[in-house]
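Below: the structure, in structure tokens.
Missing here: one protein chain of the complex. Every other protein chain is in place.
In this document, chain identifiers A, B and C correspond to the written order of the chains, with residue numbering beginning at 1 in each.
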Amino acid sequence: MFRKVLVANRGEIAVRVIRCLREMNIASVAVYSDADRGALHVQMADEAVWVGPAPSIESYLRIECILEAARTTGAEAIHPGYGFLSENAGFAKACAEAGIKFIGPSWEAIEEMGSKTAARRLAIRANAPVVPGTERGIADPEEARKAGAQIGYPVLLKASAGGGGKGMRRVDTEADLAASMRDASSEAERAFGSGEVYLEKLIERPRHIEIQVLGDEDGHLIHLGERECSIQRRHQKVIEESPSPLVLARPELRQQIGEAALRIAREAKYSNAGTLEFLADQHGSFYFLEMNTRLQVEHPVTEWVTGIDLVRWQILIAAGEKLTIQQKDISWNGSGIECRVYAEDPENNFFPSPGRIVQYVEPSGPGVRVDGGVYPGWTVPIDYDPLLAKLSVWADSRPAAIERMRRAVSEFRVLGITTNLALFGEIFADEAFAAGNLDTAFLDRFMQRRFTGAVDPQQLAAIIVAAAKSESQNPQKVLENGSVESAWRAVRRRELMR
Amino acid sequence: MFRKVLVANRGEIAVRVIRCLREMNIASVAVYSDADRGALHVQMADEAVWVGPAPSIESYLRIECILEAARTTGAEAIHPGYGFLSENAGFAKACAEAGIKFIGPSWEAIEEMGSKTAARRLAIRANAPVVPGTERGIADPEEARKAGAQIGYPVLLKASAGGGGKGMRRVDTEADLAASMRDASSEAERAFGSGEVYLEKLIERPRHIEIQVLGDEDGHLIHLGERECSIQRRHQKVIEESPSPLVLARPELRQQIGEAALRIAREAKYSNAGTLEFLADQHGSFYFLEMNTRLQVEHPVTEWVTGIDLVRWQILIAAGEKLTIQQKDISWNGSGIECRVYAEDPENNFFPSPGRIVQYVEPSGPGVRVDGGVYPGWTVPIDYDPLLAKLSVWADSRPAAIERMRRAVSEFRVLGITTNLALFGEIFADEAFAAGNLDTAFLDRFMQRRFTGAVDPQQLAAIIVAAAKSESQNPQKVLENGSVESAWRAVRRRELMR
Amino acid sequence: MKLRVTVDGEEYALELRPEANGSQYRLEGATSLAGSTSIFEVMPGVFSVLLGTRSFTVRIASNGSELEVWSGSRRHWVSVADTRDRSGAERKPSGAGPVQVRAQMPGKVMRVLVELGASVQAGQGLVIVEAMKMQNEMKSPKDGVVRRINVKEGGTVGAGETLIVVE
Partner (left out) sequence: MKLRVTVDGEEYALELRPEANGSQYRLEGATSLAGSTSIFEVMPGVFSVLLGTRSFTVRIASNGSELEVWSGSRRHWVSVADTRDRSGAERKPSGAGPVQVRAQMPGKVMRVLVELGASVQAGQGLVIVEAMKMQNEMKSPKDGVVRRINVKEGGTVGAGETLIVVE
């Protein structure tokens, strides 16, 4: 087993991996940028190495600095977390060349699955369903018309080079095809420098369902069931759960999607932890989308329902141990749900809200887990992802898990910066969410329809008397420029001016 | 189902019950004394009623005040937690008479099991093993000699009226019996006003093993396996776990003790949650000791390994629901361990350390649960039990759970008051604890033998530079009386004197 | 103690009278209520409020001239004024005079879209601020002239900091 492992990441995922290393009695090495000297992962690791200025391109993404940190401290392996260098085949290769074990799949698997088109071809070879569409870019409207007729409308035009919705157009009838193709292509040209587009079947009200796989380096691969991640904003997941409500309604789906995922992973000669993302329609048809060749943010919900520690297995497998769990040993128990607590303001288009955390109290109690990366007094830097913590719960049924989540969200106290916790309070009280009728546009619709009714008069009175008490302690003063500040702040200002 | 429930307790157990009520969408009513206006349970409940001054005899123990609080707020049931009124048959009876449901067994069962001698007779009727001994007080040395010969040495003399070790004597040979009986009797006379003593077989290196039972009001009773609670100080549990290491070594014991426990509970017509305490010797012989007719402090370890929410079932059963779980549905998965985080100083004979909590950060992450009753800024009152929080973990094996506990303990940050967390850090790193060779004197021996080796020179250097930094921010001044205080404190003092 | 408290634009008159174990309160406005209350600051900015027996937790952060108040899962904007001093209430921001355009969140100034002295229209973009890979365009609140630019491209700004003054 490794004696020392470097964690090439920051925030909650670095803390998650360091916690696991501590439980395995493996020394941990953190890396940090100028913005992160006081970060939680630096405090929790056994060692910490500075790797550069705040911008990640100058620190967490600098392959040579990370490898140098590993060499300096004598780390034998590197856990990349997610994001940053985790899906960078060049980094995985550089680790191998430096004689440092990369905790993840082979760099060849990362490279192959990193190309959407290569991954799609591989899935077709593995006899897994993919979204029907043209395998490659289409040259002219005539070719598009033929393909559209074959796939069936509605279809989606997508940029070959792209992502994030740029160069994407929904086309409902053949009549609209040529004009939409012109628009999509020129948008793609501007955004990515290439106007190439392709056609894909449009899945109506799609659900995002993914399969966790785990395999050792001798080719023994198992799947740990699905997670549904249909609650998204800006194409980013905010709530994930296992089992998927779709699987609860159609239990045979788990095995069907799981086996398709395993076929793909085997074809890719995949080892370590990985996730195969699928789109499913409301009738249970599913299509392979892409593979994430790393630990997933939402891995805790799978850990809750299977009882398996994914990070521990990642490390064991990278150290050459055999995966001793067989597929038949896996059972799924109860329901796990996670929500991502972001420093952002849902009332202001989810705009990030970094800054100093004045008060911070995590919920706990039965069935509650928090994977956090912050602490009271910490200033969330403006340079990185706004994820503060992942709150996850388990209960013996989905309705009980939702109630538990509502309870836990109400206990989570973050002061000083704005978070999306209040929005979670609303979602977990929502009937449509409880009914499990999810799709990837759920949250957009929710933001439109949510109704914040009248405030309970007593709650209003509580707000008023508390505000009065607060202001009587710190009475405000009107300043010369017409703005207002509290008296104590004015006093402090005067003291500073002496 | 109840619409509103009053929680007749404080601290972590009140918080635990309020969390459960919130998850069940039942309104919660807290009660509080003068010392607890700012307590966490008051903040978390939907309503809160003042019940008297700080001393519990004038507040939490006043039956009429508690019932009045329930009537005022319209609570339909009362959850007593543990301690305080939880095993007071008179209170349970008063609730029944007031038409308020007491969440627990019948007052008759509380009364019968509340008497150690009656409980022992009941256990004998139920054909459960009890510690061999005289059924009642012994009148003279001759009777004692006969009994001693029958039971076999070593024996234990115990006060009939007593507890807490007062009036207790170990007797190794018949020759010592008469003198020891005189001593024990006069000590009992002084302590309890009655000199009556009885004889019991002395179990060498006894282990404390208890069985959780759960039954509905129609007589359907199941057991949820054992907890081992052998790690004690001053006859109070500090670490509990399930499975017991003894059961891990002898798996047949769980069913044997579990069935003995069920026979006793059935004989007592017991309903709701209860715990039957046994002593076991190192060979697996076990003897019924007493029954706790309430929720146990250490219930989380059973919840971890069985996945069953005991508090939820307590409430469902009290509301008249049937226990839908059968004995065969219960399975035990992995290992759960709990430690009780007390405000006390292990270096000073475990003397309590109440006071203001300046910093408080609970551990979390995979497999970690904290049932806490405090928050940063809270002043732990001098009037009640020093239990701050219960830290519990789960992992798939006992060794992994111990490692996880070590990790979680190292993350738990309490500043401002002294706690026993550091001691837990040592115990969970101890080889004898890991080997599972436990008995109720384990901790006393541990306190004798623990060796705090030399400090790592780098850690020492870290301490020194941090202290230097801290003091350079707040330089100390030598006062006229020869003592030293930091400059900022001196400044504040001068300001107060103006 | 008599105060005027404005919550999300609604004004209330509050009277608080201390008593042995808390206070009596009387609230008049869109909602009128009275009763006993106990207010306890459990940590800086966090208040445990009992109204009769009902228990509420209210979190208060000062945010510029108003209080940002959270209770339950809702945010409210609250201001408090002594009834003897009505000066604060009259100083509502109006269309006339200089208006400060402030950063809503901390971030890095990516682009300044206007120059000093330029005429701008309401809704016109003035500055682009980036935080955590997201960009936010700060817009002019009214038609006017750029009187002051406090930031430069590449610099960082704090929440509430004045970026530009439009008059």
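Worth a mention:
Rule of thumb we're sticking to: contacts are C-beta pairs under 8 Å (C-beta built on N, C-alpha and C of every residue); 3 or more make two chains touch, one makes a residue touch a chain.
For clarity, every value in this text was computed on a predicted model and none was experimentally measured.
Looking at the complex as a whole, the chain kept out of the display touches A, B.
Contact with the chain not shown here comes from a single listed residue; of B:248, B:422 or B:447, that residue is B:422. For the options A:49, A:171 or A:222, the residue in contact with the chain missing from this view is A:49. Looking at B:1, B:249 or B:464, the residue that reaches the missing chain in the full complex is B:464. Considering the whole complex, the residue from B:277, B:383, B:403 or B:439 that touches the absent chain is B:383. What chain A contributes to its contact with the hidden chain is residues 29-30, 37-38, 42-50, 72-73, 375-378. Residues of chain B that touch the chain left out of the display are 343, 345, 347-348, 351-355, 358-359, 382-386, 409-410, 413, 415-416, 421-423, 425-426, 452, 455, 457-476, 478, 482-486, 489.
In this text, only the chains that are shown with their structure count from here on.
Looking at which two chains touch through the most C-beta pairs, you get A-C. In terms of the distance between Cα centroids, chain A is separated most widely from B.
Separating the CA-averaged centres of chain B and chain C is a span of 48 Å. Averaging C-alpha coordinates per chain places the centre of chain A 32 Å away from that of chain C. Among the residues of chain A, those touching two or more other chains are numbered 359, 410.
Residue positions 43-44, 54 of chain C are each in touch with at least two other chains.
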